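Accompanying notes for the structure given below.
Note that this complex is displayed minus one protein chain, with the remaining chains in position.
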Amino acid sequence: MNHLDMLKTHPRNTTIDPKVLSDCIEECLACLDACNSCADACLGEQQIDMLRRCIRTNLDCADACQAAARMLARQTEPSWALLRAQVQAMELACRLCAEECEKHGKQHEHCRICAEACRRCEAACTRLMSSLPAQA
Amino acid sequence: MNHLDMLKTHPRNTTIDPKVLSDCIEECLACLDACNSCADACLGEQQIDMLRRCIRTNLDCADACQAAARMLARQTEPSWALLRAQVQAMELACRLCAEECEKHGKQHEHCRICAEACRRCEAACTRLMSSLPAQA
Amino acid sequence: MNHLDMLKTHPRNTTIDPKVLSDCIEECLACLDACNSCADACLGEQQIDMLRRCIRTNLDCADACQAAARMLARQTEPSWALLRAQVQAMELACRLCAEECEKHGKQHEHCRICAEACRRCEAACTRLMSSLPAQA
Partner (left out) sequence: MNHLDMLKTHPRNTTIDPKVLSDCIEECLACLDACNSCADACLGEQQIDMLRRCIRTNLDCADACQAAARMLARQTEPSWALLRAQVQAMELACRLCAEECEKHGKQHEHCRICAEACRRCEAACTRLMSSLPAQA
């Protein structure tokens, strides 16, 4: 499924750019999957001791993305202030997780792939933030 | 992100067919997004009274898919019995949600798209179930 | 289970007041359950048309609380900035949901109970925010 096709069928019109919104939701789902997978791959690594912080940031990022993916997909009676707050939390979670994963990207391919997913999601959040209405 | 690329980087080998597993996780994420979106689109419809059951099955299906997507992506120390049980719950959730959404597919395009996502996820579950080891 | 008993067993010391933190996590779990239940009770009401916004804010609040409950319970390698951002999103979600549920509290007992759970969680967030370290 392409999220944009689904978004176009919603009975209520959104004031946000549908492409920017759909891209963000898709990056969000990909990031949640990457983070959840990377946490588990780290858990299976010999050198798990160096990866504790990575597992923690992965789990936090997955949780922030999951909440945001669900909230952003809703177009009925939105609160822009709440969406802004949740996207801001997710954007920060993505940046922190990307920074941590990038430290391990040379040794662990899963960290490299996860860092990329986090950076794409972070960029999608930044674009969405400038597209979200300022008022409540 | 392509889940298969991530799966290949895992330090532990899986005994499940990686393509079948990755496809199921991707359908699962798409289905969770479709169901969450369809629940909200139904909530915005004029004829919401006929869509109560649809909203309920959408929400249940999103929750079952979310749990399964997280559990299936983990390759470290899996319990096949638990994965079978969660995939079975998800497969049933997808079938019930598809059956309900198909009733509204002619009037509501979001129900038609959601039913398709549920059917694809249901089929991916069936393929995965025959690929999961029988023992604990 | 009492969350405080669990928190005391953690191998890493937290710099946050353990009672304030545990209370917030417990209110957070109670609020997530109240919001999820209220959304479904609204879905079963005759006058569902007036309850669309209530269902939406209930679902958002449940999602924000769920992410926060998971993130706050982690004491290993925390990012205070991220916790602040997620608690801020949750606090706002609770306030918006309480405001909406309070409008329906006279007709619908589930809205009255839910509003109370949201207000308790909102207050616990406010206490926690002033207890969280300011630095990253």
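Read from first to last, the chains carry the letters A, B and C; within each, the first residue is number 1.
The rule we apply is simple: a residue touches a chain if its C-beta (ideal position, glycine included) is under 8 Å from a C-beta of that chain, and two chains touch if they have at least 3 such contacts.
All of these numbers come straight from a predicted model, not from anything done at the bench.
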Which displayed chains the hidden chain touches across the whole complex: A, B, C
Listed residues C:Ile16, C:Ala69, C:Leu92 or C:Ala124, member touching the removed chain: C:Ala69
Identified contact with the non-displayed chain, of C:Arg53, C:Arg95 or C:His110: C:His110
Hidden partner chain, residues of subunit C it touches: 1, 3, 5-7, 9-12, 25, 29-34, 36-38, 40-41, 43-46, 62, 66, 69-70, 73-76, 108-110, 113-114, 116-117
Contact footprint on subunit B, counting only the chain that is left out: 52-53, 56-57, 59-60, 63-64, 66-67, 70-71, 74, 76-79, 81-82, 85-86, 88-89, 92-93, 96
Absent chain, residues of subunit A that touch it: 40, 43-44, 48-49, 52, 55-56
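Just so we're on the same page, only the chains that are shown with their structure count from here on.
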Interface hub residues of subunit A, defined as touching at least two other chains: 66, 70, 74, 76
